[in-house]
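Only one protein chain is missing from this complex, and each of the others stays in its spot.
So, chain A:
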Amino acid sequence: MTKLLRPTTIVSLLVVLLCLVMAFAPQLIAPGDPLAGTPRDRLLPPSAEHLFGTDSLGRDVFTRVVHGAWLSLAAATAAVLIGGVVGGAIGLLCGAARGRVGTAIDFVVMRFVDVLIAVPGILLALIVVATLGFGPWSIALGVGLGAAGSFARIMRAQVLRVRGEEYVEAAAVLGVRPLGVLGRHILPNAARPVLAMAALELGTAVLSVSAISFLGFGVAPPAPEWGALVSSGRDYIATSWWLTVLPGAVIVGVVLAVTRLARVIGEAR
């Protein structure tokens, strides 16, 4: 429990809570309209009235960042879910099949998983986006499939570790059916490292999703999204630094917080 009370952990928890509020109830933090701008107030530097300044159309950047949290975080979460479910299932089946019926299957599948890990995730995500069409959800699918390999590897390693434990052997000897052993005994005990990995991958996914949105394959322009916000500030980098630096800093803060929590989940006992 003491690890949960470390100052960095508390700050990270607060950041994640703030993210949840931004994603589900953005009006609480930024009551304004993210799409409405006052042309007279264009490109104002940060001030008490406009915390993050305003963009070239006079829209409040802080409001846009807060309202953009939903798309950015939802796409990243969807990516981790897709990767976790697909990869986890592959790893679980391979780990369970090894040594019984499918040592050869396990070997072949895991070599493909190695390749999936070796291919840069962003390229894999881009080929998915090019095939499916643009938008945050095809980005999520692409990033998720790119992460599936790592999930499969760690899940398999955990299943193999747990399978050797005495309570699993005991359950098998007592006559619990193999599927029952897998669901009741192996899966819950293998879950923690996979969850830590999922938290770590969430940070990576936020980065990948915002990078691909930055490249222009995410949401259509007026809707706010973190990567797209940085991208639209690019043309004003010489004069209006706040358009890129402040949304960028938000991404950095969220990724650092999530990564920090992933460490805590991974090491807590």
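In the analysis below, a contact is a pair of C-beta atoms (placed from the backbone, for glycine too) under 8 Å apart; a residue touches a chain by one contact, two chains touch by 3 or more; residues count from 1.
Here is the rule we use: contacts and distances are computed from a predicted model.
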Notebook entry, point to check: What is the protein name, per UniProt, of the chain that does not appear here: "ABC transporter permease", "Serine protease", "Spermidine/putrescine import ATP-binding protein PotA" or "NADH-quinone oxidoreductase subunit D"?
Noted result: "ABC transporter permease"
Check: Of A:Gly121, A:Gly144 or A:Pro224, which sits in contact with the chain we cannot see?
Finding: A:Gly121
Note to self: Out of A:Val15, A:Leu92, A:Ala147 or A:Val255, which residue would touch the omitted chain in the full complex?
What the structure shows: A:Val255
Note to self: Using the document's contact rule, name the residues of chain A that touch the chain not shown here.
What the structure shows: 98-100, 111-112, 114-124, 126-133, 145, 150, 153-154, 156-158, 160-161, 163-165, 168-169, 203, 207, 210-211, 214-217, 227, 230-231, 233-234, 237-238, 241, 244-245, 248-249, 251-252, 255-256, 259
